[in-house]
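Shown here: the complex without one of its protein chains, the others still in place.
Chain lettering (A and B) follows the sequence in which the chains are written, and residue indices restart at 1 in each chain.
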Amino acid sequence: MSKAAGPAQAQVARFRKSTCLSVSGLAVDYGTTRIIFDLDFAVEAGQVTIVVGPNGCGKSTLLKAMARILRPAKGAVLLDREPVHHQPTRKIARRIALLPQGPVAPEGLTVRELVSQGRFPHQSLIRQWSREDARAVAEAMAAADVTEFADRRVSDLSGGQRQRCWIAMVLAQETEILLLDEPTTFLDLKVQVELMQLLHGIAHGAGRTLVIVMHELNVAAAFADRLVMMKDGAIVAEGPVREVFTTGNLSRIFGLDAVVLMDPESGRPVCVPRTDLARPVAAQ
Amino acid sequence: MTGAVWQRLDGPVTFALPLGALGILALLVAANVGVLATSLLTGTYPIDLAGVLATLFANPPSETAETVVWDFRFPRSLAAAMTGALFALSGAVLQNVTRNPLADPSLVGVSQGAGFAVVAVMIAFPGIGLGWRPLLAFGGALAVAALIQWIAMQRTGGATMRFILTGIGVAAFITAGTNTLLTYGDIDRAIAALGWLAGSVHAAGWGEVRSLALCILLCTPALVWAARPMAALRFGPEVATGLGIAVRRDRIILITLSVALAAFAVAAVGPLGFVGLVAPHIARRIARSGVGLHLALSAATGALMVSLADLLGRALFAPVQIPAGLVTAVIGVPVFVWLILRSQARSQL
Partner (left out) sequence: MTAVMRQGLMGGGALLAIGALTLAFGWHIAVGAKAIPLLTVAEAVFSPDPESFDHVVIRDLRLPRAVFAVLVGAALAVAGALMQGVTRNPLAEPGLLGLLSGASFAVVMAVGVFDLATTAVVPLIAAAGALGAAVIVWTIAVSAPGGATPLTLVLSGAAVTAFLAALISIANLLDEDTFENLRVWLTGTLAGRPPGILIWTLPWFAAGLLVAVAVARQVTALAMGDETATGLGVDVTRLKALVLFAVVSLTASAVAIAGPMAFVGLIVPHAVRLIVGHDYRMIVPFSALFGATFLLLTDIAARMVLAPVEISTGIVTALLGAPFFVWLVRARL
């Protein structure tokens, strides 16, 4: 990793401009049902923002609208005060990258080929593969720690390794903003933690802005700089983790009866659901 | 992308092409030339290579030689190669844009739609010129493609499977419609249409070659453009959007392109099955390459397949000629079964 530290340092300067991705008066429909109602929200630059909420609260829909997969029914998603849905999609792709939920690579593709695909928005018909592309792909693979299986097939890797390859792909896109939809779903806890550590490092090492949707509350609390809690298509609570991750919010938003403790090691909150079994033990 | 690469990394024009795939492409082209030469030499009228070459350079040894080689064998072999390339390209684009390894213009009814439109007009307006065939075929094929897309996209999820099954149903319906026309229509014209529907290149003359060449010329810029959006769309609509593709628009353009390629080929020689299905897979197995080079490899493979099929069909049971379409079906079906057996359950359902 010491080799990767050099370019990573250089990238800090490249990405830490005052990028501003925000959402203003946004409403999104899915078919004929309105999923998100009149939502305002601004992403903090250079931070990891994690969006949580119960199933069907509209968190993935919000991310998809920000990534311009869904069109807003009302309002706009703004990048530097310009609506993203009205700009050339390729221009946006050089500034915002997206990792959708459960992506599937074409059969037989190698890791290097997958990661190279991240260079897509920087290439053109006559500019197919430049030195710049080669550098970005090598750096992205090093940062996501997938260089050692660069020439293996994506389909032969384990779930966690495969997800790291996809992260390398969006890193190779070299955008200041990364949007990730449930990047840790269906993975073991250990692998989830490793991935989140990687993503946290990407934000704070290289100064990129990350917006992540997930449903693992404790993992979210452990790695987020800012938490956004959604319910029924609206943002109910938003702010630094320690202010938002409270017993009251968990009960109000998730209907979860839980104790919030502070992890003495990291100083981050952890929630422990109350169960009937716990009470007699506590009473002793 | 292991192995030797021919690359140019700096300057306004940059690229990196795997040498292995380029070499295989060259081999395929050479094989095509070889089959072309063999097919010029094959037939009931005996002629040697020197005679063929002399004929091609406008110095025929005899008048019969000129007729046989220049008017019959040469345009027919060229038409075989060109339709093969068109079907293969159509299949490659369709498989890519639907993300379905089993998509094939003749399996999902696109070729049948083209055939139906041509037969209908041939029977209704017997006087119509051959020049209209490509346009008619294109219209019929496009209508079918739009219909299948419309039906399959009504509901979300499992779209891949529904697309292919819907296509099979639509193909069955159109085939029945064509059969009705053939029953109803004047028997002579019906028989002419029937020969064309078997997918035979044996009647192809310079007229077909000219219109095929024109179609290829028209489609080439579109294919050069297509390679990039295809590369991104392989990963699904969401990833492609993230990479900066206007998914809806590019998909419609690509499907139209695929339909046009198949329709032009159908217009010349009739629906010729399984080439569009099989050629892209063979091309992928014999050489690793990016999407653009894969298109070129598929075209060369398809050309070789149909040329060989035509040659076999002529030689195997001579003097009876088996239409190339039947030979490609007999060869293509086992490959199709093999594809069913190894296709990933996940990507199918």
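The criterion applied here is as follows: a contact is a pair of C-beta atoms (placed from the backbone, for glycine too) under 8 Å apart; a residue touches a chain by one contact, two chains touch by 3 or more.
Please read these numbers as outputs of a predicted model, since none were measured by experiment.
Engineer: Could you run through the displayed chains and say which ones the absent chain touches?
Structural biologist: Per the touch rule above, the missing chain touches B.
Engineer: Which is it among B:68, B:107, B:121 or B:212 that touches the chain not included here?
Structural biologist: Only one of B:68, B:107, B:121 or B:212 touches the chain omitted from view, namely B:107.
Engineer: Need a quick check: the contact residues on chain B for the chain that isn't drawn.
Structural biologist: Contact residues on chain B toward the absent chain are 102, 107, 151, 154-155, 158, 161-162, 164-166, 168-170, 172-173, 175-177, 179-180, 183-184, 198, 273-274, 317, 320-323, 326, 329-330, 332-334, 336-337, 340-345, 348-349.
Keep this in mind: only the chains that are shown with their structure count from here on.
Engineer: I'd like the Å distance between the centres of chain A and chain B, where a centre is the mean of that chain's Cα atoms.
Structural biologist: One centre to the other, that is 43 Å.
Engineer: For the complex, give me every residue of chain A touching chain B.
Structural biologist: So the residues of chain A touching chain B come out as 64, 67-69, 89-94, 96-100, 103-108, 110, 112-113, 116-118, 120-121, 123-131, 133-134, 151, 170, 173, 179.
Engineer: Tell me, which parts of chain B touch chain A in their complex?
Structural biologist: It is residues 1-2, 7, 9-10, 12-16, 99, 101, 224-225, 228, 231-232, 234-239, 241-246, 284, 344, 346-347 of chain B that touch chain A.
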